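This report concerns only the one structure given below.
All protein chains but one are shown at their positions in the complex.
Order as written gives the chain letters A and B; numbering starts at 1 within each chain.
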């Protein structure tokens, strides 16, 4: 029984951190209506930044995270401004070529990192990375708990930002109706740039929080792209609450899967669920509740 | 008349080419170009003309390859029979896949196909008893010379080109492009859009499966991570098409030639940085040649023609 309990708790905690990454993606998808397959690569770059801060300057990963977020905000804004935004201006037969552009960006980011760090597996070990506390008979990992709490704080802050500040409301307006926002005098190109930057910063934050739980290597980005996608589709695009719900669902499903289903088919189950949601629940999990 | 002459010249050059480049390495590159040209042309029918961007064509490539491989592995039947059975399996699988995924539009279709391609890869890795899992399947080829493979690959490309060419000049071509340009308008013009998407999908999957089966026979080794690869098959096919020219008949072939030659240069000259160079190339192509080399050339030529004649020729069938 407490195996189940422990599985659920660690899935829940993990899911909170996944949600942070997915919120970054859902923000970008909601405002720009694009499919961003480079999101995981941004997570990966964020993780490496935090890693360097730790190894070179002995900055605690939870502090390094802020440096990483700042850098990724700048990187994301630049990518949006000078690469993705260009596609708005060109007349292409297939609008889907933006998807391919993000694949290209992801390739470049991954290979640049590989060029610098090689393909070695890296990990961060701080004083408390292996620490656990006991809840009755169930052991709960300390870095996971801290990560979860920070992720929730960030999610709440983002929620406040989107609902209480002018810029936040402008972002929501643009997500809802781009054309109407333009007519209201919103500088849409500035808003999309900031949104992409914000999304990237959240990716970096999520990645940094997950750093103690994952081995770091350049290709880890694909893993996070896939997860963020599943969560975003589950949660219904462009919704922060949905992403949170989707993140927790995926975290719990994953950790149940790892405990009870064979490793090999675990990913198949995830993909099948993804397909089914895509086909039959266009609004994500929420569409079940609303009906 | 001029067009016929050009076609004949191209055919003669294609037939004589391997007699000029006799080194096995060079012939291997030529064969690889033809394989990608065939794949790209087949993808273009569905993706470029009908506008249904598949990020999962590796599924059909892998199914074709594995049909051939499994015939040899389990039933001791020559993998050459795979050239017959492989495309059939791919086509059969494409029917339910199409009927399911065509409910989705635009990037959602692309994502669903991506997920399907990955599902096939994972199943073929995990279904060890049937597929030999990640260890893959190895065969001992009967023919070791490159030349026969070259002519087979040429035949494959020719088939792909002919099927696409014939389809797009007929009612099918008009319907495919109408669906791509505006599905609602197409439907309201009496076009059964789902059925016609399937009409683009079936030949596309057929050729892709056939090429997969040929690949098994030629390379003599396959494993799921190679033939079902998202990055190295599904995405690469799209790149070849985008590089050469979306919705142009010869674009994918041009794209394949440029892409394979460039990646050979990158690989031999740059070593580890070759993938990086490739990634940068992808970004540059999409940002600056969104409709591919042949597509953009066509636009430029049209502009020049208009300036000369003051009018423009009917432009559905490009390149």
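Everything that follows uses one rule, which is that a contact is a pair of C-beta atoms (placed from the backbone, for glycine too) under 8 Å apart; a residue touches a chain by one contact, two chains touch by 3 or more.
Just so it is clear, contacts and distances are computed from a predicted model.
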item	value
Name under which UniProt lists the unshown chain, selected from "ABC transporter ATP-binding protein", "Carboxysome peptide B", "Tryptophan synthase beta chain" or "Urocanate reductase"	"ABC transporter ATP-binding protein"
Displayed chains contacted by the hidden chain, counting the whole assembly	B
Contact partner of the left-out chain, one of B:22, B:74, B:105 or B:169	B:169
Touching residue (missing chain; options B:73, B:97, B:156 or B:177)	B:177
Residues from chain B at the interface with the omitted partner, ascending	169-171, 174-175, 177-178, 181-182, 184-193, 311-316
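The rule we apply is simple: only the chains that are shown with their structure count from here on.
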item	value
Whole-Å separation of chain centres (CA-atom averages), chain A against chain B	33
Touch list for chain B against partner chain A, complex	47-48, 51, 53, 55, 100, 103-104, 106-108, 110-112, 115-116, 118-119, 122-123, 125-126, 180, 231, 235, 238-239, 242, 246-247, 272-273, 275-276, 278-280, 282-283, 286-287, 290-291, 295
Chain B partner contacts - residues on chain A that touch it in the complex	34-35, 83, 86-87, 90-101, 103-108, 110-112, 114-115, 229, 233, 262, 264-265, 267-268, 271-272, 274-275, 278-279
